[in-house]
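Supplied in structure tokens, the structure appears directly below.
Note that this complex is displayed minus one protein chain, with the remaining chains in position.
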């Protein structure tokens, strides 16, 4: 057993760090560090940079344009990106649709859509959730009726993250109304510019527009946009959901947040001393730091098991639960560290180029906001309650 | 709203405190304070003392020998008894059977049994739980078949606390095997000296003998020992279970334990200072102290609501849950305060008259033991999980 | 012992609760929050007419309440509707002013009538809730005082007509002694205010004092002895925030129970899932503990200092911990919908979490509770040894 990186892994890491240090525009990392909003153009710029380097679709096989990294390399990359305050990538095309197309798409679909994910020609969004369905994904109500060479789609999707930027959506639709639950579902690629598609913003509790409702009224979708065969969509859906994500624990984000927290707590003062020396706050920090140190190794153990041929099952649910709890706790502590300065909410300060007077510590502009926004971590992507159901099902067999 | 005691309540309290200071043998309070075992004779002595004063059956109406106290008086009495390290009373006759007889017993039963509870002629134990039933009390399997002027009882009871001392047991038995669950149950008074009654000890994890199994084989019970009518036993059972107990939160015990904890933490030293000044330990102590201060008022609010004609329902479940959690936390902290001295386990030191060398702080002889023993608090008397079911049922109506 | 409110207090509570529930919808609240000042002067005047402001002051001060339970019932009712009007700054500044004697009676009367808005400008960038930390200085120049410094996150600092400002006339930055209180009209030269919204829908401001020259008559109470006044006023504010939180918790609880009962998933109401039931049971239980903490604090408001301040810190600690729990659990139990602006629930959640950032958070008050306890024990040890009675080991 050896927790240190091999010389090859170290060399790889050095290469990643060089790239991050030299090639990511300071403008972008400054925005991430400052908790500012990333625009569509920012995200496209970052995708293009990674694509130029061949690192964008790092989960894809080499033949489709992936870099051919192993699990440890992917972990290193995502970890160091977070530490360098690089932007996140948008996962809908890269991590969700891509693997489904690679596994279930036909040749024409692969040849057409995969390169467009890489070069940014398409911005994908997700059409999984429906109002009132929540974690019960199989209760799809949106229908698709075949009429000649088209499906005619009617229904409503929700929680469509960044759908306002998307020109394409992959969606679960019901093609057989007689079939039960998971049968009768198909996986369709829908052009968002088609007549009958309407995107309405959902404003979240922090006042931000990140998610959307999408209304689909008599939307015509060519039959060649069906992936995996009619009524076989649930197979694609499940594959997408259980698709191995090295980053489900978000360890990189947590490591970055931990560094941030330590820096804040050394800067902010209480009773004339750094907050980091306040016994109660120090204990909170140490507890989450230890939990994170443990999680780093738990995460790597799961990655190692997968690389060795194992399949992450209940383990990835554990990573999801504890990983999001740690991120949320770190957000909480950064918020707490602000003291009364958690209150101010200066909307303009979240946009690039803001040059108004700052209020409070540097993190004050986003600390409470990120805390509230990241309550979503334990809800979206399969709520932590659903993950506990999975764990007990797989372990208790009940 | 006024949280202070009225002059009448203060006078009553002074009277109770005088009694406790002057009339409880120091030998008994020393044993309670030192965490030593109370013998049958000790408990009988304490009952006799209270009975002489007319305070033994403090929940009973005056006409049956109760003192006629209101809810606040009962609370004051139990609170100050705990603070004075007075022994506990044995609840089976006083708090369980007594109220059932008063409500459902016939005149002859009341006239015969109630005085015997007061004067100690009978030592009662409980025949509710059965092996494999746990919190599902209605699944009684012990049968009672009427034969002439007797019932013939067969079956097994378990978790019979202090059954080794008892000469009488009140038991739930099934008198109609065709009826479903709660129907067909009867409430019987069984003489433990009858042929066919066998008591076997259950040794608990701390090595103590406090609970028992009771085997009943062809035990003949006279029909006049039936309380509340054949097949009507569930009514008695429920009444017994929901019978208003002012002391379900155990606030008195917790207040005494809190005092004890503070004294220990000022005496034990870490890094040359009292443990009470260690920031982490101080925070643990303060948290439970605040929780207890809140619980005191929650408890009184429930008592006041009952006194005002309200019925404690979900509230008494809340008191049970949080009350036992607080007691367990206090036990934990006293254990923690022992440091390495939580380990020694000198059995003889728990008996009266031990004059061997003491090891560690005064509390070391029982701190870990009480901690382990009191894990039962959240299990027995309706587990805390069952209490949460009750709360959600009554509030969520599901 | 008696857990019933007086008839008057119960009537006031009922009246205000009904008023808030009927007249202060979440839509109205959003509109008020977005308005220029962040609260409604008209609404404020109505509250004054209902006697709600007066309930925070005693008869001598021109009100008809002013006890711990008066503050508690008023703020609990306000919390149920997330009322934005300046009750807290009025209570903070008004409590201190009302202690200042005859000279300030007129100002207090104006507050009670709803004709004047006052606030307390006390916290500073580095104080992180420590009450005695005051770097803002007030130096004597002839008959005047000249104040310099910065005050942080002052509630309605830009809207108030009167600012009650703490400044140091002597002592080191952390001394309780040497703090003086000054009453400053908003228009005073040298006062610079930076107004901003807060994340829970309110308004606050950074207040900069640049050589603000004040006549000696601006001083409230004796020079250098402002701390006791400050502590008492802040204590009332702490009680108010705690009660407000319990009101907000009750609303969040009702909304969450309603959601659990009506929302269906996997073919059943989600409230039928035992894991969620048990978590909701925990939430209910904690809210009852929070309610008791507020009762304890209200009951202790007239007790001797250590008893009073310990009960207040115990309450604020409890409210900080439980408020955050209730906020997080009620969002989580709602799932995605609990994250949306459209629902009233998350606005209650935001307010609950932000209450922990006002007048001292959970950690601050836990540490303070410990420190006050140690002081209390030291004092009683001295007393006991003087009496010749030892604490039993």
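Residue numbering begins at 1 within each chain, and the chains themselves are lettered A, B and C in the order written.
As a convention for this text, contacts are C-beta pairs under 8 Å (C-beta built on N, C-alpha and C of every residue); 3 or more make two chains touch, one makes a residue touch a chain.
Not measured: the values here are computed from a predicted model.
A.B. asks: From the touch rule at the top of the page, work out which displayed chains the omitted chain touches.
C.D. replies: Per the contact definition above, the missing chain touches A, B, C.
A.B. asks: Of A:136, A:208 or A:291, which sits in contact with the chain we cannot see?
C.D. replies: Residue touching the chain left out of view: A:291.
A.B. asks: Considering the whole complex, which of B:61, B:207 or B:229 touches the chain not shown?
C.D. replies: Within the whole complex, the residue contacting the unshown chain is B:207.
A.B. asks: Of B:9, B:198 or B:385, which residue touches the hidden chain?
C.D. replies: Touches the omitted chain: B:385.
A.B. asks: Using the document's contact rule, name the residues of chain A that touch the chain not shown here.
C.D. replies: Touching the missing chain: residues 1-6, 9, 72, 263, 267, 276-277, 282-283, 285-287, 289-291, 293-298, 300-301, 304-305, 308, 314-315, 318, 321-322, 362, 385, 387-389, 391-392, 395-398.
A.B. asks: Extract the touching residues of chain B with respect to the undisplayed chain.
C.D. replies: Chain B touches the missing chain through residues 129, 132-136, 158-159, 202-207, 268-272, 275, 278-281, 284, 332, 335-336, 338-347, 357, 359-360, 368-369, 371-372, 375-376, 378-380, 383-385, 388.
A.B. asks: Could you please point out the chain C residues that touch the chain left off the display?
C.D. replies: 273-275, 277-278
The definition used in the following text is that only the chains that are shown with their structure count from here on.
A.B. asks: Using mean CA coordinates as chain centres, what's the gap between chain B and chain C in Å?
C.D. replies: Using C-alpha averages as centres, the distance is 42 Å.
A.B. asks: Counting in whole Å, what is the centre-to-centre distance of chain A and chain C, each centre being its mean C-alpha position?
C.D. replies: The mean C-alpha positions of chain A and chain C differ by 39 Å.
A.B. asks: Hey, how far is the Cα centre of chain A from the one of chain B, in Å?
C.D. replies: For chain A versus chain B, the centre distance works out to 53 Å.
A.B. asks: Mark out which residues of chain A touch at least two other chains, giving numbers and ranges.
C.D. replies: Only 279-280 qualify.
A.B. asks: Which chain C residues sit where two or more other chains touch them?
C.D. replies: 366
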